[in-house]
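Input: a single structure, listed below in structure tokens.
Only one protein chain is missing from this complex, and each of the others stays in its spot.
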């Protein structure tokens, strides 16, 4: 299981590439698909490498990115 | 001959007394006369003591005062 | 409530307080300043909002802000200050928030002087700045009427979600007359259903005057025009003096209206049938009644403390069938009863010789 | 000079330069901005004064300052910006310094939108802010006419020492049409005898709009009113299209005027005798000619990109003897020839059935 | 190895609506909207908040924030905010303004709101240009920067030096918290958020005027792509507009 | 003993007309008029000077200066001066403004004139009140000072702290010379004159924006006599509005 | 009944207040009233002036060109209203301060050394009340009792301690007015 995972709301993406340059794992790239508004939304090239660091979401002006991170289950008594 | 002399334009004086408190010789006082605009203009109580220091003129908001000072004649050749 | 002697500006202020004024913003300018000064202690005592703004421009936009939250709010000024409010007024009109504005007019144009005048007529009746809109404009002639009109102005503003202007020349602001103050209203705690108060458990609300799409902006304009039409139908006010059998009809508003009444009394003594029509609502202008009267009278005399501004509205109401004579004084000069009488007498002579 | 294709805003700018514009001050606002942008390099290249002001309020007062020194100066804006200039305009009018103002109108009220509109009519024709004054107001319908009118505007402003407003809807600012530019005038080095330039070997001069004494302010107003009367006599401009035998007269100005011409051509094809009266000077309004025409035609149709503002002036000119129909679109919608034709056809039918 | 579970670490703030913005690709207006929304969520202020949109590219902010909103006349948002706050001291009032709006036409209103210590929060987007009207010179346009109204670059001898609003307003006694931050990279964006949080806390505590200036990009009118715009901001704007807190009164320090 | 001759050491400046002013007795507007006139005379600038009167008690300054003069709308003198100077760089343009005029309604215009480094000189009369309209609170009214619109004294929690305009404007790069002086005694009046001289020299040298703030009295609206007013100024205003030069760029130092 | 009364003097002579007291007295005795000050540039010139209208019917114009009665406290006011008073008008003159001599013979002119009397009675700022009292003697548009009552009712709280002295002065003025009237009707 990867450490992190992101979900991109492709319809919102404007292909500005701001997220791509901040991803430490360099796993974000523009796709070739066109969304409804004529942009080619970003996609994850290798989700396995995602750390869930959230930097892409911090940078995204269009709030396209939801971020998950795998954490150890804490057992409470 | 006094060191200094002032001429007060009585018609301009508004009897504000600002000059009276700055005169180092304390020779300025309000008169009892009424001028055209209903003020009692300042007068010099003892012109002989005037030093021509000009402080009254520096202070007067209504530019009522002209100041003269006696100076030694300079002979030029 | 007992009759008390009130200065016009202060009476306007107190009546506004009693109408439930929650927030006042203004800037000093003669001959309106006593209104602001009065509220500077009265509002604070009541723990309501009073603020002397940095300018009229700021004041009208503060009022705009307060109005967006659904509270009763007003500003007051005099002619140059009103000019500075034109952009804000246009925004307020387009946003359909209720605002009361008092204009105590002085001599213009420019810095002019501080004497009484009526030369903001066009500015207050013809437009609230740029774009299509008209404020509801009320012009009192006595201190009591000023009190009554401003008290009502807040209701009208709320009812139509519009700007209500109470406009008077400097005389009304400065003079003292007996007036009975209306009762103190309690301030409503529930706000209207369009007011901004935080999106708590409901959809967020927006107040804006921007409609980028032309059809939507046209729809907004249609709504505004419908409102204006409704105001035209419902809010016409005027007073008449000796009009029943009048042959010469003097049309004048505010102080000029009461001066004209004196003139008509004087004229009657000389056997001249003069009467006075005094528009109280300048917008909506009482054009129907005036048109009716115009069919009965022989000549109309419009008297203003301006170069002739209400004159347009009289002409629009009456058309070209009755001759309209204009007499105006500018620069802060108030036409007195006797000089107006002279004009009336001249007209009377012309009528008899014609 | 050759015909060249010019964007309206830039053509206005270049023609102003050629008329001898010495100092321009303005603030960006759509749909006027290209005028300012053009001058931002053109004026600098010519070593003349160009400054983007911090606001329209500042811009009009910068213009006021420059005008006091007797140089040709102007500003330009669009509706909300014009509202912000009302106080300054009133001062300028009262001070009798020549100023040219361009208003490229957009949809209102409030922020509205940036689409073409004619809803500043009241604001520009009825008052320059508070007080009694009227600017000379010119409304071009083509880019060439815009060029010619603004070129002349500077002369008129100087001659009458007045404000001249060139007013057009956003279409005129944005469209391109061929225009022939007038020759470049050299800038006069001698200043008028009222201009401020330093009290060198003469009495000091004062430019003020303040007259504390009412009689003096009335004298100033009398002078202004005399000037307005003179302007009324001399500066009436209008254009006509197929009016000779018109039974239905369309009255429209600016872009609406040319659209109405297309409508009347279409109407003629259907055998309807429609013609167009296009006021070019909005103040002075060509009321005499319109009144004359009104006696010849059967109905008048006023078309505006507003809720009906010029309508007042048409009514004032024509009175109540001819029926006046109004058709207007607001919010930035431009009535097109075919929809105006529909109205004309309806009127035509009524005439034939009535 | 411990059992793992997936935790949501970032999602769209509740204080934003679902609307797509009209902003150009990469426009940092979007980032600052998000930050403000996150702060409103975190401080639990969304339900009492009233925002004021400016005239400028962010004029439609009212569609994007799930918050009650008014739209001000150009430059007058601080006056409008004053009116709202005076009539409703219990609401959270903030303005969102561009540099043309706040630093040009609205100078009088912002100086006086700050001077009075008006208990409002101001988000000030400095992108060194008039975005909405197509790229004219702003009071904050840098020396030599070409714009459509300074096509040969801002000439200091004609247009003067760019205005530093944070520095200016910080001199006023009524200003309690003034900070300038930048939106050009995640590190700075986080700092910006912290400053915005402080600004709203200042208001909550009734401490007076707070403003956060955010250095932003406008790739459309700078005529460079969104990524290069971030660099341009960093290399050109930050040296002239140094980042940091310009005013933090003691009461704010202990918040 | 040397033969003596009487020398004229002070007379009415040529740059003043013969008109009597309408100022109240002891009003220091009169002093500042005189100082400006003296400086114009001494620098030989009267013939090229154009002054701009404000809306305020000094609105009629144009009658008192033997100088070409215009009268501005309330607060807009710096904009008007800008228009004049841009069209006439060779003229000496100065504004004369009160604290309501400059620090309230005219804030935007003064900040931008200073910010642009507009080559004009501003004489700013700070008397902590709106004189002309009968004594309302000004932005410069001191804490606790009673006025007709703050009858119980200025309440900082409602009206904010008094604005210090010299400090504020001094932060602007375009401001070349900013000085605050006082008119309450001859020593300070002489210093004030020196500052006014510098301001006009700055303009002559084309060095940009200069302003001299003059602490003044308004005995009428302070409701104390003219002499006590001088003391009140000294004891109350000077501590809050410290005297001195707030901005002197290097080129000015070497004038 | 319809009467216009002008009170005019320098600022500080109490013209506006005298007018107000008269207005209150008339209002409280069920007349229609209006009070309007001159405001404008004269104020700066130190002029204080008001017009009071007292009537039994609705008041039209609150200002008049030719008043019925004028109380003039100083020379400029005397010059102005000596001219402007309507024929048969009443002119109450503060002779202490007025040197200008009435020449019109269609006026009732009552000269009272108001400032002297007020000064003698303790405060020259009560000149206004002397003259008002004198006017009431000649022109009983309201009763002196009504004016006394108005003083009691409407003098602001912080000036209530001055009620008595004002009433005394008013009465003194009234006496002098009676005497002067007797004299002038000789």
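Just so it is clear, A, B, C, D, E, F and G label the chains in written order, and each chain counts residues from 1 on its own.
Just so we're on the same page, contacts are C-beta pairs under 8 Å (C-beta built on N, C-alpha and C of every residue); 3 or more make two chains touch, one makes a residue touch a chain.
Since the structure is predicted, the reported quantities are computational estimates derived from the model, not experimental observations.
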item: Contacting the left-out chain in the complete assembly, out of D:31, D:140 or D:328; value: D:31
item: Among D:70, D:170, D:286 or D:308, the residue in touch with the chain that has been omitted; value: D:170
item: Touch criterion as defined above, residue of D:13, D:39, D:71 or D:114 at the omitted chain; value: D:114
item: Contact with the hidden chain (one of C:39, C:71, C:124 or C:214); value: C:214
item: Option touching the unshown chain, where D:40, D:221 or D:255 are the choices; value: D:255
item: Subunit D, residues in touch with the chain not shown (by the definition above); value: 3, 5, 30-31, 113-115, 170-171, 174-178, 255, 258-263, 265, 332, 334, 336-339
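Keep in mind that, in the parts below, only the chains that are shown with their structure count from here on.
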item: Required steps from subunit B to subunit C (each step between touching chains, minimum); value: 2
item: Rounded Å distance between subunit A and subunit F, as computed from the means of their C-alpha atoms; value: 61
item: Separation of subunit C from subunit G, taking each centre as the mean of its C-alpha atoms, in whole Å; value: 34
item: Residues of subunit G whose C-beta touches two or more other chains; value: 40-41, 44
item: Overlap residues in subunit C, where contacts from two or more other chains coincide; value: 30, 51, 54-55, 57, 80, 87, 91, 95, 110-111, 113-115, 208-210, 332
